[in-house]
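Structure first, then comments.
With one protein chain withheld, the remaining protein chains of the complex are depicted in position.
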Amino acid sequence: MRVAVCLKQVPDDTGRLSALDDGSGLQGADCTWMLSPFDRYAVEEGLRLRAALGGECVAVHVGPDHAPSVLTEALALGVDKAVHVWDDAFPALDPLATARVLAAALRLTGPFDMILAGHRGVGEDHGQMPGLLAELLDWPQVTLAVGLTVEGESARVVREVEDGREEWRVTLPAVISAQKGLNEPRQKSLKGVLEAKRKPVLRLALKDLGTSLEDLAPQLRREHLVASPRRGAIRRIAGDPDAQARELVRLLREAGKLR
Amino acid sequence: MSVRETLETDLLVVGGGPAGLATAIHFRRCLAELRQRRPELPDLSVTVIEKAREFGAHCVSGAVVDVEPLVRLLPGRELPGFAVPCTGEQIAWLTQTRAVVSPWMPRYLRQRGLQILSVNRLVRWLAEAAEVEGVQLAAGFAATAPLIEDGRVMGVRTGDSGLDRQGRPKPSFQAGADVRARVTVVAEGARGSLLRQLDDALHLSAGRPAPVYALGLKELWQVKRGRAQAGQVLHTLGYPLDGSVYGGGFLYGHAGDQVSVGLVVGLDYQDPRLDPYVLFQRFKSHPRIRKVLEGGRILGYGARALNEGGWYSVPKLWGNGFLLVGESAGFLDTRRLKGVHLAIESGMLAAETALEALSQGDGRGDERLAAYADRVASSRIRQDLWQARNARQAFRSGRVLGLAQTALQALSRGRGLVDPLAPSRGHAEMRPLNQLEQPRDAASRVAGQMDRQVTFDRATALAASGTNHEEDQPPHLVVADPEVCAGRCRAEYDNPCQRFCPAGVYEIVAEHEAGKPRLLIHASNCLHCKTCEIMDPYQIITWVPPEAGGGPSYEAL
Partner (left out) sequence: MSGGGILGVLSCRAGRLPRAALEVLGAAQQLRSTASSSIAAVLVGAEVSPVIDTLAAHGVDSVYLFEDDALARCTTEVHVRAVAAVVAEIRPACVLLPDSAYGRDVASRLSARLGTGLATGCVSFGATASGEPLAERTVFGGRFVERVSWAGLPRLATVKLGIFGVPHAEPGRRATLQRREVARDARANVLSVEHSEGSGSARPDIEEARVVVAAGRGFGSAEKLHLIEELADALGAAVGASRAVVDLGWLEHQHQVGQTGRSVAPDLYIACGISGAIQHLAGISSAGTIVAINRDPEAPIFGVADYGIVGEIEEILPPLAAALRERPVGRPEAGE
């Protein structure tokens, strides 16, 4: 079974990020980067599927891949090979353009039986990639997977939604996104880290993908980015405890915080 | 995932700071040259293991660096863009309100022409260079124990991961690996945990006075335009340290309106109520410093112990299968207040020694390691440290006498009046409360006293260190007898760990909360500075590496 895992790289500690004064984005020179946490569940699931069913697990990343490289990390965890897609000529990629690039890369390096990804990246947090990819590839998708079993040509997936759980069955190939609880991700071993350097990394640029720059023109544009406004002044609630309690409940209810 | 793997490498470097990376880089470069002349030589592998998640993440220093060895290490390479040459410097004496600039500066303290840079960034830069040279880099792995067979160091064992607070394996449990190496180079910096074990097993510090240490605290700030100038170096003496406490402050100007501000406090003070972190906050609120920082923004905070033992405390530098470099070897020039250049220099000498040992192939590799000590002895390391051999010790009698003795030493190539001067006893200098001569105002660690503009409580500063550890793991600060904390230490010293730890790891919880007073260890706050192990008056604290990758996440510090 050939599984591809799509990786996203996000800043490690959002507490130390700051926005550029002109509102165009984040200051990034010394940012520490890491693999988006939900992607860890996806990588782990890909490795487990390979262990159970044989085949290959491939990590794919669209983005500059700052150090420490998420692809190297995936290789260190046990992934067989990595695909790095980047071209300095890319415009700022919005989710749809990223998905188009990813889909092209996956078609080039495919065929795959399953594509796994974290259900959202904790950076820009669009949460669209699984659905976009699935539609571009014309595959079924199941998001928020907390349980996955492959049964021959199809997969049975348990997903966790707001008010409970659902069990879906989809034919493969399919796009499946991972939610916390899907598995217990492994730690990388020293052996894995050292072997990672010897594993193949395929680098793809725009010319390899068969897409044009027009296809990648952003449909969603960032106009402005600023730090979240500081909370307004605190509202101190006075009175005796009973009065304070009632007033708080009243205020919260008005603000729609109680359901 | 619970099978312990064994890996092999020719040269293993433990610690990815300037010393460790210089060793690795230089080894590979010299090897390449050697193989050009002798193509029949097999390739030799170099592996550097580093406990931080990323190279540089645990490195913090001032720093004004003498880059001469760096230029020799990587000739033809341009200095990294973040280095700014020092173009102006001052030494100032601080009182509570004033700063008196010294009209004269001894030659060895001159910084002009040296490079102001971030060691954290330097290490990232070196790590990239190391990869280019074919060094195998592994971040997120700590050496938790040496592998010793028949008195020979065979490599190290790395730490397990995936144990819960009680030490039980979680589903993600992974046993550490045994890394077997023909030569192991120890480059852990000051007070390394691997070195401690090697010392216990092989008696490397026998016959030498135990080194005295200092604690360096530092912050990186983005200041308002015009408040600071790139290339300016300020060193201070005096306030907030009184005459009996060794140390001083610094303020360095980087490019882009960023400054490094810090305080070094000798870890041999007498008053257990001293709080180095609070002293650092006081330093920052001195008018001379405050006027630079006010209105600015803190970017990073970090702390680390420094090995100020000097030449006389340098341990045995080599043995069968291993070499020591950098601050692990005690290479810090306490006169010039510099160590990075010695770290790099020692790394290069160790690399040359190791290459000789590994490339001859006649089974006499271990003997050849002895040549390292000779190389060091005829290098500038020895030259500089020899001059400085009594410098730190001079301050044992206080600042005034210390300065006087230092002056005499400068005139006599380091000999001074007495050579060797009796070394400071470090933690043993600390006096119980009932022996203190006069009450001093107890330094408080309460947030309420901080102005949150220029001074902050520990918890706020910690957020700027990026320190983080997996919460559910065995505590990595091992207190041999916690009963001592709630009992004897409380009575004798009022639990100084609550004050000398710059991260607020230790807290004595009062009776009403915990039954009776007991010690709470907020291990997750730890900055890996090693001060607790050094300064604990009963010497019952042992620092062991926490699980892979935990610790500070310094950026540009």
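Letters A and B name the chains as they come in the text, with residue numbers starting at 1 for each one.
FYI, a residue touches a chain if its C-beta (ideal position, glycine included) is under 8 Å from a C-beta of that chain, and two chains touch if they have at least 3 such contacts.
Computed from a predicted structure; not experimentally measured.
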| item | value |
| --- | --- |
| Among A:Leu7, A:Ala42, A:Val70 or A:Ala134, the residue in touch with the chain that has been omitted | A:Ala134 |
| Interface with the unshown chain - residue positions in chain B | 165, 447-448, 459-460, 462-463, 468, 470-472, 509, 512-514, 520-522, 524-525 |
| Chain A residues that touch the omitted chain in the full complex | 11, 14-15, 17, 19, 26, 37, 94-96, 99, 122-136, 140-144, 156, 159, 161-171, 174, 180, 217-229, 231-232, 234-237, 241-242, 244-246, 248-249, 251-252, 255-259 |
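Here is the rule we use: only the chains that are shown with their structure count from here on.
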| item | value |
| --- | --- |
| For chain A paired with chain B, centre-to-centre distance based on mean C-alpha positions, whole Å | 37 |
| Touch list for chain B against partner chain A, complex | 1, 5, 7, 47, 49, 53-54, 57, 121, 124, 128, 136, 138-141, 158, 161-162, 170-172, 174, 176-177, 179, 299-300, 463-464, 466, 468, 548, 553, 555-556 |
| Chain A residues within the chain B interface of the complex | 12-13, 15-16, 29-32, 67-68, 184-191, 193-194, 197 |
